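A single protein chain has been omitted; all remaining protein chains appear in their positions.
Order of writing sets the labels: A, B and C. Residues in every chain begin at 1.
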Amino acid sequence: MIKTGLIGLGYWGPNLARVLAQAQKSDFTAVCDLDPARLQRLARQYPGVKTFADVNRFLDCGVDAVFIATPIGTHHDLARRALLAGKHVFVEKPLADTSARAAELTEIASSLSRTLMAGHTFVYSPPVVKIKELIDSGALGDVHYLSFSRVNLGLYSKDVDVVWDLAVHDVSILLYWLGEMPECAQSFGRCCVQRAKRDVANLWFQFPSGRVAWCEVSWLSPQKMRRTCIVGSERMVVYDDTEPSEKVRVYDKGVSLRRPENFGEFQLSYRMGDMVAPHLSNAEPLLIEVDHFLDCIEAGKQPRTGGRFGEDVVRAIEMATDIGWKPGCSLEDIFDRNVKPELAGEAA
Amino acid sequence: MIKTGLIGLGYWGPNLARVLAQAQKSDFTAVCDLDPARLQRLARQYPGVKTFADVNRFLDCGVDAVFIATPIGTHHDLARRALLAGKHVFVEKPLADTSARAAELTEIASSLSRTLMAGHTFVYSPPVVKIKELIDSGALGDVHYLSFSRVNLGLYSKDVDVVWDLAVHDVSILLYWLGEMPECAQSFGRCCVQRAKRDVANLWFQFPSGRVAWCEVSWLSPQKMRRTCIVGSERMVVYDDTEPSEKVRVYDKGVSLRRPENFGEFQLSYRMGDMVAPHLSNAEPLLIEVDHFLDCIEAGKQPRTGGRFGEDVVRAIEMATDIGWKPGCSLEDIFDRNVKPELAGEAA
Amino acid sequence: MIKTGLIGLGYWGPNLARVLAQAQKSDFTAVCDLDPARLQRLARQYPGVKTFADVNRFLDCGVDAVFIATPIGTHHDLARRALLAGKHVFVEKPLADTSARAAELTEIASSLSRTLMAGHTFVYSPPVVKIKELIDSGALGDVHYLSFSRVNLGLYSKDVDVVWDLAVHDVSILLYWLGEMPECAQSFGRCCVQRAKRDVANLWFQFPSGRVAWCEVSWLSPQKMRRTCIVGSERMVVYDDTEPSEKVRVYDKGVSLRRPENFGEFQLSYRMGDMVAPHLSNAEPLLIEVDHFLDCIEAGKQPRTGGRFGEDVVRAIEMATDIGWKPGCSLEDIFDRNVKPELAGEAA
Partner (left out) sequence: MIKTGLIGLGYWGPNLARVLAQAQKSDFTAVCDLDPARLQRLARQYPGVKTFADVNRFLDCGVDAVFIATPIGTHHDLARRALLAGKHVFVEKPLADTSARAAELTEIASSLSRTLMAGHTFVYSPPVVKIKELIDSGALGDVHYLSFSRVNLGLYSKDVDVVWDLAVHDVSILLYWLGEMPECAQSFGRCCVQRAKRDVANLWFQFPSGRVAWCEVSWLSPQKMRRTCIVGSERMVVYDDTEPSEKVRVYDKGVSLRRPENFGEFQLSYRMGDMVAPHLSNAEPLLIEVDHFLDCIEAGKQPRTGGRFGEDVVRAIEMATDIGWKPGCSLEDIFDRNVKPELAGEAA
C-alpha cells in the first residue's frame, strides 16, 4: 500500500479523491486545500483522511505519493516542492504552464529517482488504447491524417484559454498514438465572449513522418462533439466519445492508386469492406491511470505519461500557439486586435 | 422563352440538361460536346435538341444563353467566346481557374451588357437561404465564427484538388452569408493518395469585421459529413445537409459576460432555450438557380452569384492556397516535399 | 422537517437514500434492511442515520414518513404495516402486486388520513411533464395514438417479468397523460432466456375516448431505446429519453381530410411546419418526486401518483396480462365502432 495524498479539491479533485479511496494499492491518507468548507465536506465522506490547509504540513504528514489537482499556474511550484520533499508526484494535465518548467520537473524527478506523471487521462481510456493497438499493429496501414473535434457549450476554464483547457487532451492522444513530435504547428482562433481568452480555436500539426493532424476546440458550440477521425491507407477509424457504446468504428475502406497495366493513366481504386466496432471495456480511465501510477512507483518504471511525455504535450501546444503569419497580415496583429488586455472604456 | 444551350455532358452536364428541359422560361435548343456517344444519348432523351461537336457552330445556332459545364481549365476560354458571341453565360463553379481570368470575364460581360453567372448552386438551396435570412435579420446576433466540414470517401476530381473541388462550395456559402471578403486566409493539407493533388485540407479565413471561419474538406474520410456550424452571440445554428429533414437547427443558446453589480469579477452567464428546426422547402436548388439566371436575363438584373461574386470566390481560394508559414518551417517547404510533380523513381 | 426512513437498500434504495439526505424538508433518520453489510455501508455514508434489521423496531423509532424500496412481493405487507403504524408511505413502483392489494392500501391510507404515494418517477420528469402540458393545452389536438419502445440488453429483474419491470413505467406515463383508464388491453410476448418469465413483450391498450396505445418492452435487445411517439391531429411529438438533450421534439405536422368544394373525393391534405425542441429543466426527477411527496404530507394533499393512481397502473397491467378478451369488450366491437363504412353525413 502506498500512502497517497491530494492537493486541490476544486472541480476535478473530488474525482481523484474517490479513486484514491478506491484504488487497491492506495492508502488514501491526506488532503490539502485552502478552503475549510471543502476540507470539511471531504472529511465527512472519507472519515479516515487527514486534512491540511498548509502545504508544508501536508508534505510532512507521511504520504508517499502526492496528487496535484490545482490551477495550472501552481502546478510547477507545488510539484517541485513535493518532489524535493521526496514524494512521487502525479500532476493533473498539463504538467506545467511552460515546457521549460515541465522540463525542470522532469529533471528533478529523474535526479531524485522519484516517479513523476502527468494526468493525461484519455491516454488510459479503452478507446484510445484500442486505437493505439490498431496503429501499432499496422492494421490501419500508413496513417495519412488525423482530425479532432472537441466542442461543446460552456465549462469555461477560469485560468486558461480553450487551447490549454481542451486541446491538451487531443494533443496528448495524438502524441501517444504517433510517438513523434510535430516539426511545426500553428493555431488560429478567436476570443468571442471574453477578452484575452480564446474560446474557440483550430490547431494544425505537421509531423516529420509526413503525417498531419488538426484539431478544432470550442467552448461555444451548440452541439457537443468528441469526434476523432484517423485515416490510414488500409483502414479508417472514427472515435466518437459521445456514443454510449460503439465509441470506436473501424472501416475497412480505402482509396489507392493502381499502376496501369501497360501505358495510360494511373487509376484510383476504391475498397469498401465491413465496419467493425470492437467491444471495449468500460473500466474507468481515471482508475486505470491511478493504478498505473502506483504500479510504476512500485516497479520503479517510467509511466506512459511520465514527465517527458507531459513536457512534450506542453511543447506541442507552445509550438502551435506561438504563432506567425504571412507578411502584411500576421496572426499577432489579429490577436493583438482581438485579445486586448482590457477595453479602454473599462480601464478608465 | 429564352433559347438555352449547354456545353459539356460529363458528370454534371446531364443534370443541367434535365433542368433546362424543365425550367419554364427555358427553350432547351442545343448541346455541345466532343464525345459523339454522349450527344447521341442526350438526343434520344430530348428529341428536339440540336447536337454539336464544334463550339463555333454551336454558338452560331441561335441560342441566347449558354450553360458551361466543362472542366475548370476550359471555363475562361469557353465563357469568353460565348460572351463575345453575344450570349448570356452561366458557368459551373468555379467561374475560372484564376481570379484574373474571372475578372476578365466579368468585365467583358459588363461592357457587352450580358448576364454572367457562376453556378454556385448551394447559394440557392433553401437551407443556405434560410440561414442568410437569420443572419441578416439579426436573429443570430453578432456572428462569432463559422465552422464547415465537407468530407466523404471518394469522388476524386480529375482536374483539380480537393480545395478547388469541395471548398469552393463552402467559400461561396461563406461569402454569401457574410457579404465581405476575408482579409487574410491560409490552408494546410496533404496529398495522401495522389502526388501533387491534395485530397484533404483545412482552410482558415479572417474577415475585416473580426469574424473567423474554417473549413475541413476531404475526399478520404470514412463517414460523409456536410456539417456547418454558425455561432452567433444570440443564437447558434447547425446546418447538416446529410439529414433527410431538419437540415437547419437553430439553438437559442449562448454565453455572455455579465458586468458585476459592484466590484468583483465579470461573470459568465449561460442562456439555454428552445431549439427550432424551421420547415424548409424541398424545391431543387439547381432549378431555382437556373430560374434565377433566366429571370436576371429578362430583367437585366445582376445575379446573386454574378461575375463579381464568382471572382470573389476564386480570389478567396487563392488567398488561402497561396500560402506562407513561419521562418524555418514554411508551408512551401512542406508542400514542396509532399507535392512533388513525379517521384524520382517513376521519372526514371 | 419530516423525519424520513427507508426500507430496502438493494438496487434502488441507495438512490432514495441520497435524495432523502438531500431533500430540504427531509430529516433522514433511519433505514431498515436484512443485510448487515448494506446497513454498515449506508451508516458510513450517512453517519447520523439509525440502522435497523427489524421492521417493527424501525417503525417504532419515530419516523413520520416511510419509503419502501423492496421486492414487489413485499410492498403490500410492508406498506400496510407502516400505514397502520401511522406513517405516511411512499412505495416504489408498482404500488402492489395486485390491484386488489393496491386498493386495500389506498383505503387504509384514506381511512387513517395518511399520505400514500406510488414511486412512478417518470411522471415527475421534465420531458413527461412538458408533454402533459402540451396535451392538456390542446397543442397536439386530438391524440390519435401513442407508441412506446423501452428496450435494452440486460438488467433482468429477479422477481418479476419484463412487463411488471419495464412496462409499468410506460403505463404510468400513459395514464398520467391521458387521464383515463383503458377499456380493454392485451399483451403478447415470449420467455426467451428464462422459463416462466417473459423478457420481451408487447402491450395494446384501447381507451374509451377511442385513443389507442402500444408498448414494446424488452430486456433482450442490442440497442437501447427509450422512445415514445405521441401523434395528435395538430402536432406530433417524439420523446427520446436516450438523447442527452432535445429529449422532446414537437413536430408541427399533420394529415387531414379536406371536404371537397363541390362533389368529388375527399382529399388528404398534408401540413409540414417547424420542429421545436423545447428547453427542459435538468432537475432530477427523483428529487422532484420526493419533494412532492413531502409537500403533499405537509399540505394534506393527494399526490399526483397517489394510491388511486398506483392502483390504476397495476389494474391496467393486469388487464393487459390477463390473457384473453374481457366479456363485453371485444376488439370486434371496437373496430365496428371505429371503422364505420361511411359517415351518416356522407352517406346522406
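To be clear about the criterion, contacts are C-beta pairs under 8 Å (C-beta built on N, C-alpha and C of every residue); 3 or more make two chains touch, one makes a residue touch a chain.
Computed from a predicted model, the values in this text were never measured in an experiment.
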Per the touch definition above, residue among A:21, A:85 or A:275 touching the missing chain: A:275
Residue among C:15, C:223 or C:242 touching the omitted chain: C:223
Interface with the unshown chain - residue positions in chain C: 144-145, 147, 151, 153-154, 156, 186, 188-200, 202, 204, 206, 210, 212, 214, 216, 218-223, 229, 231, 233, 236-238, 249, 251, 253, 255-257, 266, 268, 270, 275, 323-324, 330-332, 335, 338-343
Residues in chain B touching the chain absent from view: 44-45, 47, 224, 242, 244
Interface with the undisplayed chain - residues on chain A: 246, 252, 272-279
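The rule is simple: only the chains that are shown with their structure count from here on.
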Chain whose mean Cα position lies farthest from chain C: B
Averaged-CA centre spacing for the pair chain C and chain A, given as whole angstrom: 43
Centroid distance [mean C-alpha coordinates] between chain B and chain A, Å: 37
Centroid distance [mean C-alpha coordinates] between chain C and chain B, Å: 53
Chain B residues counted as touching two or more neighbouring chains: 275
